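All remarks here apply to the structure that follows.
For this depiction, one protein chain was excluded, whereas all remaining protein chains were kept in their positions.
Chain lettering (A, B, C and D) follows the sequence in which the chains are written, and residue indices restart at 1 in each chain.
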Amino acid sequence: MARTRPRLGVFKFSSCDGCQLSLLDCELELLAVTEAVEIAYFLEATRKDMKGPFDITLVEGSVTTPHEAELIHKVRKSTGTLITIGACATSGGIQALKNFKDVKDFIDKVYAHPEYIETLATATPIADHVTVDFELRGCPINKHQLLEVINATLNGRKPVVPKHSECIECKSRGTVCVMVAKGEACLGPVTQAGCGGLCPASHRGCFGCFGPMETPNTAALSERLKALGSAPRDIHRLFQTFNANAPAFRQQAESLEDRV
Amino acid sequence: MGALPMDPMQPRPFRIEKVRKELADTFTLELVPEEGGEFRFAAGQFNMLYVMGVGEVPISISGDPGDGARLIHTTRAVGAVTAAMGNLKVGEALGVRGPYGNPWPVEAAYGSDLVIMAGGVGLAPLRPAIYQALANRERFGKLVILYGARSPSEILYPKELEKWRGRFDTEVQVTVDRAAEHWSGNVGVVTKLVKRASFDPLHTVAFVCGPEIMMRYGVQTLTGAGIDPSNIFVSMERNMKCGVGFCGHCQWGTNFVCKDGPVFPFDQIADIFSIREL
Amino acid sequence: MVQIENLGRILEEHPFAQGLDPQLKELMVGCAANERFDAGQYLFREGQDAKKFYLIRSGSVAVEIYSAGRPPIVVESLHDGDVLGWSWLMPPNKWTFDARAVTLTRALSFDATCLTRKMESDHALGYEVLRRFVPVMAHRLHAARMQMLDLYGPAKKGK
Amino acid sequence: MSATANRIIKVDALARVEGEGSLYVKVKGDEIKEVKFGIFEPPRFFEAFLVGRSYAEVPDITARICGICPIAYEMGAIQAMENAFGITVPQPIRALRRLIYCGEWIESHALHVYMLHAPDFLGLPDAIQLAKANRPLVEKALRLKKIGNDILEVIGGGRAIHPVNMRVGGFYRTPRKKEVQALIPDLEWAIEASLETIQVVGGFSFPALEQDYTFVALRHENEYAIHEGRLISNRGMNIGLEQFLDHFDEEHVKHSNALHGFMKEGKAPYKTGPLARYNLNYDKLSERARQAAKAVGLGAKVTNPFKSIVVRAVEILQVCEDALAICRSYQEPSEPYGAVPVKAGVGYGCTEAPRGICFHRYEIEADGSVKTARIMPPTAQNQKIIESDLWKVVAANLNLPDEDLKWRCEQAIRNYDPCISCATHFLKLTIERD
Partner (left out) sequence: MSAMPGEKAVIDRERLNDLISILNRQGYTVIGPTMGEGAILYDVVTGIGDLPAGWGDEEEGGRYRPVRRSDQALFGYSKPAQGLKGHLHPARQRLFAAERAGNGFRVLKDEGKAPRYAFLGARACELAAMRVQDKVFDNGAYRDPHYFAKRDDAFIALVTCAQAGGTCFCASMNSGPDATEGFDLKLAELGSTFLIEAGSERGAAILAQLSPRPATDADRQAGVAQIAKARQQSRSMVEGVGPMMAARLEHPHWDEVAKRCMTCGNCTMVCPTCFCTTVEDVTDLAGNNAERWRKWDSCFSVDYSYIHGGAVRSQGAARYRQWITHKLSHWVSQFGVSGCVGCGRCITWCPVGIDITAEAKALGG
């Protein structure tokens, strides 16, 4: 059966561009994707500026400016399936570190004329502003998972994007656990799978690019990391980096704050 | 070495002969094997149904075990696979593995009264048992069908229920949770029907299928009415990925629901039936 | 009195009176009346004073809630052997539902004022009547909860 | 349209650049009143986040400044830390670093040359249309790009964007010999593909524009500088990294969320990136790269910014050759990383990102935490020179209709392969004809 080509929009909010680059990085599959969907809006790839509505929209980045807070509602209205991609869009990303600090102080640190800068006090995930149909995690997202989500959406199936721990990926590929075999601090046991278990395979602990797994027992991991010799301040930083604003990581970092 | 043993994980394509919409979200498919031949099963068994590229789900068989020419499944669209199944059209194909699982012990109930209690789409897995019981009506004492649905418009197989009710030898009672005033039937929970049904509890076998909570209270009511737990059978639902005991997902206590069930005599599971998150 | 004898026999046959001491039964019969309702006729309506209760002998009765702008919703249907109404037992003694005969219904009704007086002066009767109402109420509560669960509907997606 | 009509040309959201930027040009008659190359990519405050973090975390955090050139950030930060702690890495580690950087260059340049810039020269909106016109070419381009990513994945620990394997002192894990050797056949193919690329883009027609630029680039005695060297210019500057801030600064202008870099001397704009590197390090290009450049008419000097696409193609060839040599001679280092003697101090790092020099300076506390951080990405440094190019392009093309002029301006900006996400801490085109 021939299917009609759905229209795809790719939008960027505050981010590093890496997640949308993942789409261009699907080198071998990219042309197939452009055959399966009509890329109707994707600034990084085309100057063709076609208007909505879109059947599928990928949104990268978090909401950090008043303009973005407005724009996301327009994007939501013009799209069928809205898929957020990456840590920024799903938890606020690295720039959510400002949620824990005084932003004015930050602007002063970076810019000579703070009065030129328009920014919100927080960096927030897209789902805090509009209804999101699917969240794809990662800093950056895994391009295979991105293809899977697009593919599943086109084929009407549930994307295979597990929410269990990173450990299961590590063990499935036969990586030796760096926490057990080396005493490295690792967020793997509380982090959602998806990257493919990269850090432990590179002999270092996971630093949580994919955010908290389902039902993460961050307290138990903190206790173990302490026993392995991590200072509370180091554990705090571990939880407060790329998915600092994800509730489970945020709360665990907060619970360590009085000991930092 | 001779021919390789059949791979139980490989589906056989069946062609859709007929699609019937039963309720807003529930439909019945009539299937015939592409390779030809008959499909034999026992009442209460299920198949793993595969929609190409979408996935596979366990669905109980709801046709007549006496009729091997057509495989009949009634399904509610609740997830991606069942939704995709609902979009299939006559002439398209579906993968089938099965039949799997323990059936309703219809023959073991010969000589007794038979009470069939169903809730919602739980009537679908019981329909084969009803067909079988009706085909062998003379072998039973009383035959009582108690059915509860959410509302009059959500009663599954209403015409057949009416037909069965019209038989002089079968007691059919239908109740709904809520109704508008034009509904002249029963309103209330299905368990309420037990009290008014006529059967001899000491010589009765009961089959119960519906949502787990309904089955819990249903069994309670039936045992309360005096039926021995070993004569009450329930059909359980658990996550299944293989249907043959390889994937582990459907474990429930010592049981694999796929091969030890889905139909269990209640006395065998009474001790775990109410344990949470088991 | 022929009528009372009849009522006594009728009460005797109703599950409500099972195991009730004959003396107490007699006390109850003194407050009873035989009633008949045609299909569609209301036994009582919401908000009216609840001065009676009914033991249904035959037929079926729909317990309904009315809401403006939509047809009444039937929340339960009662049949032979069921007990209808307990609002007479407690203040403000007002019916909280409508009760409508779905088919020709015959019922034994009991006058609340009469029975309440007897129950107060004869605590044994009071105890026996209440003891029979408690399971009826408990059962109704349980059934209401089950209906509230909306068991047969498609499962709601978990978050 | 009368000669004195107001003309406003706006590009609210520039396409085929990394990140979000805009252009605003205001023309009255034949006189250009204003050219603003703006970056409305929201500010992300990296320098502020870094304060108080451990030195060890800085490479991973700075990687997130940019998904296009994370190596530039990771490596700049790593080398700055090593500079602060007095670490020199052994030769095999250095070679692996160059190899992974070659990967980023191949990926980024192939992406820019084919997917982002070439459609301008062919009058197409994007590479998808290019694929319709010449599918084998686009497939080759994608394979070339993929080879860059493959290097990034093998050396970087499994992913090309925000690789996880680089650390202060070396790598977390050094790849096995067979993993590196597996790259060789593809790199051999890539050399042929890059030669073909030079021919294809060398055959484009280039708008006339010659500029007398101040070029700034890294210079290394033994190689085409990528990740190490002194900073030199065509005006005689030759400095160590620690002197960078004595010569360069950046200012905050109203129309942009990115700071604009300038040379302190004369408060002058300067140019970094492929053209600067080519002009300053022509002698360090491989013989084959020089010959291939010559074959499409490129000598030792190139001052037409539109020819940057050809220079990028030449650079792809250069790094493919470099990468191949490294892979062929690769021996597994005895240790993946050396000791890190943490101490208080100041460290500088500067590398050639695909789009130009990326400078880092950190002050580190005795416990290894960051006291201050300063990062100057290439696109921020190039902002002033982009505006200068645009003045010339608009002036030379005032006869063009707005749509064509707009496109020409965009093309001129894309000469720089601006990476706007990184510059924030960067574009709408608005051309206003007044």
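Points to keep in mind about this one:
To be clear about the criterion, contacts are C-beta pairs under 8 Å (C-beta built on N, C-alpha and C of every residue); 3 or more make two chains touch, one makes a residue touch a chain.
Note that the structure is a prediction, hence the values are computed from the model and not measured.
Checked against the hidden chain, the listed residues B:V19, B:A225, B:C247 or B:A270 yield one contact partner: B:C247.
Touching residues on subunit B toward the chain that is not drawn are 4-5, 7-13, 15, 34, 50, 52-56, 78-79, 91-93, 95, 237-239, 241-242, 244-249, 251, 253-254, 256, 259, 272, 275-278. Mapped onto subunit A, the footprint of the missing chain covers residues 3, 29, 32-33, 35-36, 150-152, 154-155, 157, 160, 162-168, 171-174, 176-183, 186, 188-190, 203, 213-217, 219-221, 223-224.
Heads up, the rule we're going with is that only the chains that are shown with their structure count from here on.
Centroids built from CA atoms put subunit C at 61 Å from subunit A.
Once the centre of each chain is set as its mean CA position, subunit C and subunit D turn out to be 85 Å apart.
The distance from the centre of subunit A to the centre of subunit B, each centre being the mean of the chain's C-alpha atoms, comes to 43 Å. In subunit C, no residue reaches two or more other chains under the touch definition.
Contact with two or more other chains is made by no residue of subunit D. Put simply, subunit C touches subunit B in their complex at residues 60, 62-64, 71-77, 79-81, 100, 102-103, 143, 146-147, 149-155. For subunit A in complex with subunit D, the residues that touch the partner chain are 12-22, 24-25, 27-28, 30-31, 34, 39, 43-49, 64-65, 67-68, 93-95, 97-98, 101, 103, 105-107, 109-113, 116-117, 119, 139-140, 142, 195-196, 198-199, 201-204, 207, 209, 234, 237, 241-242. For subunit D in complex with subunit A, the residues that touch the partner chain are 13-20, 40-49, 51, 53-54, 57, 60-61, 64-68, 70, 111, 115-116, 119, 125-128, 131, 135, 138-139, 142-143, 145-146, 149, 157-162, 164-165, 167, 171-173, 251-254, 257, 259, 336, 407, 410, 419, 421-422, 425.
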